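Entry: chain A
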Amino acid sequence: MIDQLPIINMIMFLVLALAIPFLRKVSFRLTLILGFVVLGLVTVSSVFILTDVMASGPILYRLGGHERLIGIELEVDLIAALISLFILGLALVIYIYSTGDATEGIEEREYARYYILFFILMFSLFGMVYANDLFNNYVFMEIMSITTCSIISIKRKKDTYTSAFRYVMLNEIGSLSFLFGVALLYMATGFTNITLLQQALSTLWPAYSANVIIALGFMLVGLGIKAAIFPFHIWLPDAHASAPSTSSAILSGIVIKIYLFVMIKVLFKVFGLRILDDLNISAALIAIGSLGMIFGSLFAIAQKDIKRLLGYSSIAQVGYIVLGIGLFSELGLAASVFHIFSHGMMKSALFLSVGIVVFQTKRRKIADFAGLGQQLPLSMGVFGIAALAMIGLPLTSGFISKLTLGVAALDHNQGYLIVIVILSSLLGVIYYLPILVSAFLKRIPEDAARPHLEKVPRPMIAAIVILALAIIVFGVFPNWILDIIEQAVATLGLPA
Partner candidate 1 sequence: MKIIESIMENINYVGAIALFLIGLHTVVTHRNLIKRVLGVNIMGTGVLLFFTSIGNVAGGEPPIFIPGSVPGIFVNPLPSVFILTGIVVVVSITVYSLSLVVRIHEAYGTIDQQEITEMIKEEEYHD
Partner candidate 2 sequence: MGIVNVIIIVFLIVCAIAVARTRDLLSAVIIFSAYSLMMSVLWLLLKSPDVALTEAAVGAGITTILFVAVISRTRRYEK
């Protein structure tokens, strides 16, 4: 029975998404409750999957019982099980938040559409995490790019359309590049199944080196565009700035991270360490990651709009993850995966708390945050905790990921990388701290016009408080999760 759970998870999301048009006519509340039930059920089954995978190795599942060579195969290994739980956790929090308010520009009658997109997005996310087949990864990527674009442009405003259009075009270039890479690998080996590809490539690599090199390049560029890795990041800030807060949280917290996870899959499960070492990919990834860390932060300093600032900060954080992957060591990869988790939580907390502030005050310029600390202690408090975690203050999850990354860099005899990590953190101080200082410490004169505040629905507050608690729990007791991550990373066959 436990073998069937992965596909059951995906079917549940798909069926719910398809059922919403019918349910809406009955009652919208029912849709919300059912969505909650489905997310809960999937969480339970994912926990089962995780325990089973930890006990007895990866779950393999073949759709329709066809063989590997021609059929669709799902594989849930330990990393996939962990990542799917992470997606679910964040999705639950964002879902709770959006039941309070999906508005902020979305019209009332669009709610149902928003939830349809949300669940199809979840379906494709799970598909991408589970699929053990490069072509299916491509298909889920395309489903995902359409749904994410629609979630960005769900607000019927002018600028969302242009940013969504730019996003869809760049995404399409990215996914077609990925597909081209898949085609080149298929030409060399005749497989798209990841397990078979890995076996075939390790023997065929000297004979088909041109194919493999070009395929690797195309795939990395494609995934780089989709994950907003530094030179390909141009679509991200626009998309964030115009989208509703929940969409930004999904985009920055989950979607980008899944592309990075696919990158890990492609690098270590398809190509394998030998090819990567021969081509010296490590140095390239480290360079790209470091550039992203520095330039993302530099761009962020110049921003006036808070959401754009957060978008550029995401680019810098993606740089950390790429750097960790590029170290090609177990600890480095563990640091990356941990940072995927912790950045997902921190960025969602930032976006959602900013969302509450925008909801209450209807303002989003950084200058308008002055003195908001006294007026909105809770949401600005969560913002503060998340921002301090971004900077890397001890006792928060951000500190742990930076620490692990630094240790991994030292292990790798590349101590100069620590300088870059610290430099990027300092740049983070430059753009996050002024917001906090002016929000909490600046006194506004009594007679100054204060913005009119709207009442906040409770689910929104609950969501951001959960995130803030999670950030601190991850920061104080990191070993719970780090142990599992290290155990998971060990299956990829990297040097310790």
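The candidates were selected such that all candidates are chains of the complex that A comes from, given by their letters.
Throughout what follows, a residue touches a chain if its C-beta (ideal position, glycine included) is under 8 Å from a C-beta of that chain, and two chains touch if they have at least 3 such contacts; residues count from 1.
Just so it is clear, the model here is predicted, and its values are computed rather than measured.
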Chain A in this complex - touching candidate among 1 or 2: 1
Residues on chain A engaged by candidate 1 in the complex (per definition of touch): 70, 135, 139, 142, 145-146, 149-150, 153, 158-159, 161-162, 164-165, 168-169, 172-173, 176, 179-180, 183, 186-187, 192
